[in-house]
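First comes the structure, then the notes that go with it.
Of the protein chains in this complex, one is absent; all others appear in place.
Up next is subunit A:
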Amino acid sequence: MNTWIAVIATGVGCYALKLGGLVTPRRVLADPRVRRFTELVPVALLTALVAVQTFADGRSLELDGPRVAGLGAAVAALLLRAPFLVVLVVAAGTAALLRLVL
């Protein structure tokens, strides 16, 4: 049941943010520093997620070879300008293949 509360709270919270943005007066973003900060927050959050999900399991740091290699394959696909879904398939496929072989 706790998970349900988290699911619904996340849904409601995310919706409230979208609506809040749509009804906020534009002058709030007038300060270029505030604007810049809000542009960079997603970069920080998403990178932190990538790092944690790649190199940690719960509270312990770990180096899982196939997982790291899968992410490396994703980087290669992105450098080659592969479409979104192709990047995902390449990443998961690389990890799966290495686990099968190793």
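Here, a residue touches a chain if its C-beta (ideal position, glycine included) is under 8 Å from a C-beta of that chain, and two chains touch if they have at least 3 such contacts; residues count from 1.
One rule holds for everything that comes next: contacts and distances are computed from a predicted model.
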The complex's invisible chain, by UniProt name, from "Anti-sigma-YlaC factor YlaD", "Putative branched-subunit amino acid permease", "Copper resistance protein CopA" or "Catalase-related peroxidase":
"Putative branched-subunit amino acid permease"
For subunit A, which residues lie in contact with the unshown chain of the complex?
2-15, 17-24, 26, 28-29, 32-33, 35-61, 66-67, 70-71, 74-75, 78, 83-85, 87-88, 91-97, 99-100
